[in-house]
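What you see is the complex with one protein chain gone and the rest in place.
Entry: chain A
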């Protein structure tokens, strides 16, 4: 570590890469934090967690008892065991006792992406409420046609303040905070919508995953969905990360490919030198893309395409990577799929998941630099390499099934919550300060009396 600092000072390493190296080291050593506790005020399973997007400091949680709470993740409210354990109590809660609190479970609680002055909660009581954080009062509420499963706001949006809400109903509604009305009703799913995710590259693009197993892409400027993901349309491997220096020439490309040691093999559909199997798939895929292109011109799609499914079962979770190129989806078939957004194909990365919760929406999260996916797998949280699908970490601490993962990239901390009402903090272990404090308290030692 000291060597790296020296290198950075002498200019041998760029500060950016130094930071990345340091962060990745931390991320790979995540473990259950002994020094940070969230005192959960919730009496039911915690369904939703989000760290605010502006400061990365306030954690919003929504729970099945109809309560939502906000925590400060950086400043502890009090300490235990001579400062060893920092207790984070919630700054405030909004629960059933509140005048306009939710009657039933809150399924989703999200921050207003621009600042922390507002947050949005969606509940099983068919309401979607927008709250003022400072007064803890509901500002706007929307009556939805059914239970709200998931809500989402675009982190990119500059020109609209729309809340996408996936509900029991087949239609996805977009609620406009500014007007207090539904601005869009997106029809296409044949069953309730479990997961909603805005694109991280375009403020107009919305991804939704339904109980019918379909993942649909919507451009809110146009009518109808423009793409339905089909798990059978595949591509092997992923695109290489776009490096700035690659002014993409095929030569460089291949060089880069070989330099990556065949790890990131891109098998484009156009390359016809691969095995017969892939040829078959590619030809059919080619046809479908052409068709979809046609359909993009004409609103509405062919019924055959329209019936494509991304998962066998419910799509319980969607997560777009931060670079906006890939979409991760979790399904009740206990699979995680990584989709290439541009091509809309399944990349066939095999994530070694065990079982994934089937009847509830789950919340995945990703980290950037070591591209990792955090997936709640029943009672554990698993960390997969995004490109390899290998399990890097198994985080075990919850006593009941985990619902959400929320990665705080500024602190390299992971927050998870589950049906056991706990919000756990997973922080990088083995840091210097940690050991210093351990020495100070120094009780945890061998004690052989005989």
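General remarks:
Keep this in mind: a residue touches a chain if its C-beta (ideal position, glycine included) is under 8 Å from a C-beta of that chain, and two chains touch if they have at least 3 such contacts; residues count from 1.
Methods note: contacts and distances are computed from a predicted model.
Only one chain is not pictured, and the protein name UniProt records for it, out of "UV-stimulated scaffold protein A C-terminal domain-containing protein", "Nicotinamide-nucleotide adenylyltransferase", "Cell division cycle protein 27 homolog" or "Afadin- and alpha-actinin-binding protein", is "UV-stimulated scaffold protein A C-terminal domain-containing protein".
Among A:130, A:356 or A:424, only A:424 touches the chain left out of the display.
Touch with the chain omitted from the figure is made, among A:209, A:397 or A:428, by A:397.
On the side of chain A, touch with the chain left out of the figure occurs at residues 32-34, 37, 80-81, 84-85, 379, 396-397, 399-400, 420-422, 424, 438, 441, 443-450.
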